[in-house]
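Note that this complex is displayed minus one protein chain, with the remaining chains in position.
Right after this comes chain A.
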């Protein structure tokens, strides 16, 4: 198979291919989807079931457990995590990570089916379990609307219009609004007054439901036409409520509702959640784009639409962008494309410098077409331009030129020796195509761990493997086809007896080094071994990490107050905190979320479950580098806001979001034992000098007041439990007696007892209970014997059906989670566990472990393929053995690089390390092939060895230099920084290794003795 001959003779075909790549690539570059992070489905859904009035324990036992048992049978299940709270059961269902996005809807359907089968056997009073399967959706565009001078009703109207209009935009999939101030109609009654009138709540409820439901009219036949008879709606039905009259039982007098009750529209007393932006109440809009659209375009359209709408609304309404993925993506992708261009340019320039402008142009053009071709294929295969795929391109950049360099240089040398272009090309391509292909596949296989990993991290990084695969394969194709073709035009045929160009100082130096190394080959070997071993030994000095922090100028302040806190108190404290943050220098805006977290506006942020005692500040600073300073200052300042609560700072971290960096989980049955274990663990964390933000997820127990229901007296008085419960509701938080539909909004109508200030326990004690059967009011204390004060669990967490308490903590600001974890691990493991209890570590340790395990599962196969190819290439044993002996030495450069740059060895460095293997093996193969060829061509072994090494010096060094230069721009990207350092440091050393160690090993293995010539 003579590919080069084919491409030179049928050059039109190659040109066609090149043009397709260029034109298609440019077209694709414009059209290809852009995203901030790779599409990554959070394979989780949430099941929410309400069980009003039940305690957390009752919810757990009667509801959560039932649902968990029903779901347990699903084979797709990876994990079940449940939280039972008073009145609510939340279950998070995680599906095994190897199910892909397309399969998920089916799994959720099955889940729903199982739940609906179950629903008949759930306790009475529970709602139907609701499956929230878009729980993991990422909203890229996040806005806050503030309109301080408008009424809640008006703001609701504005937000309704904005939402409706945004949904009409092409490419917008979903718009979620939040923070709309809920309103209710409150009717305050004086209990004694209505008691005197002999009226009861059932009477009022009946009255409201009779008058507020939608009414149907009738129709008449008039002269063959149908005429509808309508019942005119009252213009303002809130007024109408007050005018409803109720007939007093026992006589024919009637009284208007407004005469016995004060009726008003009020914001709900206990809101679910509240949003604020820069100190004003706000409504947030979270917009998510459809799956296959360009987020940048959608973002532009949405922003434009918002501006249009604002022009239509009265002045005083502001819409601010909390998070604009479109902008970030545009900036990031533009920056990356710039990086890419810089890389292409740098590599081309480097080639021109080292190989002369002709080779520079030949390889540069090949590189450009390869890159464009890669973009084209990515577009065709629906891969997006995002952080990972762009990074992959830059990583691949250095390796892309390797094939072309080898071919181009060979042709140039050959042609310089007077051979025709066709002959030179044919010779070189035939000679190198298989080694190059093998080396390329080995390079690709080094990344296969990621491609084959079915962990979350694997999915996150899949495009890295895909891009490497596409671009490297393309680079080989073009190296054997296009490069010879270009070489034909650019290289000149030299005279037959070309004067041997004087060896450069560089290669002279190398020659000296090599000969010395070969001369003292055992000493060289010893040195290499010692260096390698010491590198392994000092590996422990490198900081361990997982994913690095993000560079967005945003950080989070989580506020946790005791679990029993009322949302109104949380709100008051959040307002105080908000002011402190806003007054702080360097802060440009603050969004506050009370009672719940923000929407999942980026993949890097995992929202907190609704909790009244929780608040979140999303702080935007003017300069991302100031975050540590600002965060530390704020942590100190915010302490004064609430002595019972804590403010925790958190920076965004790349990779799928994780709840906490340090976690320990205890599982078992008795809450008291679990709490005790948790306390012991907490004490260990507390005693550590730098670990902070220690907390557990069962949180504080809450107060519970139980008015005892006296069956006997209640029976005598004809009071039912319903009467009793309604009386309690009425005397405390309010009793829902009806609802009013007004426009698209449903107002609940709440009856409340008229008291001076906040209702308290005495108001309850002194209230009266309506006896439905006797139609009389009975004193509350007649029905209730006593009021019991108790504490109860408010949050019961279960993990895979076992009660589990999780103790979370964060490492100090300037240490990695790994360092902190290693200090406390042993102590926590030493805690004595009662039988039936178990301990597991979570946090970064677990996710890093899982990721590495998943990667590890894919690695052996990848390495096997790499090994097989290396054996196949040579068809012998000793050469592959040399290669695989060299591979472990790659660590030297990595350790040196990371230690010098003071960077942690994280997941990305691990990837870099793997790709380094590929590059190292590739270089080694190229060199070994040449040595074998030279020796087979009849040169004396030693001479062949040295000459081959010297002749490979340029391509190998060039390939290394280009790769190093290629990844250099990535140093400034926080996500890729450690990877780029790993590759740069590792490759620099690996190149040396290849050039020295391979010949040394070769001479040892093939018993080539050094003799002075």
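In this section, contacts are C-beta pairs under 8 Å (C-beta built on N, C-alpha and C of every residue); 3 or more make two chains touch, one makes a residue touch a chain; residues count from 1.
In this text, contacts and distances are computed from a predicted model.
Q: There's a gap in the complex where one chain should be. From "Molybdopterin synthase sulfur carrier subunit", "NitT/TauT family transport system ATP-binding protein", "Efflux RND transporter periplasmic adaptor subunit" or "Succinate dehydrogenase cytochrome b subunit", what does UniProt name that chain?
A: UniProt protein name of the non-displayed chain: "Efflux RND transporter periplasmic adaptor subunit".
Q: For the chain not shown, which residue from A:105, A:779 or A:888 touches it across the whole complex?
A: Residue touching the absent chain, from the options given: A:779.
Q: In the complete assembly, which of A:633, A:857 or A:871 touches the absent chain?
A: With A:633, A:857 or A:871 as choices, the missing chain is touched by A:633.
Q: If I consider the whole complex, including the chain that's not displayed, which of A:623, A:711 or A:762 touches that chain?
A: The one listed residue touching the chain not shown is A:762.
Q: In the complete assembly, which of A:625, A:643, A:826 or A:936 touches the absent chain?
A: In the full complex, the listed residue that touches the missing chain is A:643.
Q: List the residues of chain A that touch the chain left out of this view.
A: Missing-chain contacts on chain A: residues 190-193, 195-196, 562, 632-633, 635-636, 643-644, 646, 672, 675, 679, 682-683, 686, 689-690, 700-705, 713, 716-718, 756, 760-762, 765-766, 768, 771, 774, 776, 778-779, 781-782, 785, 787, 789-793, 813.
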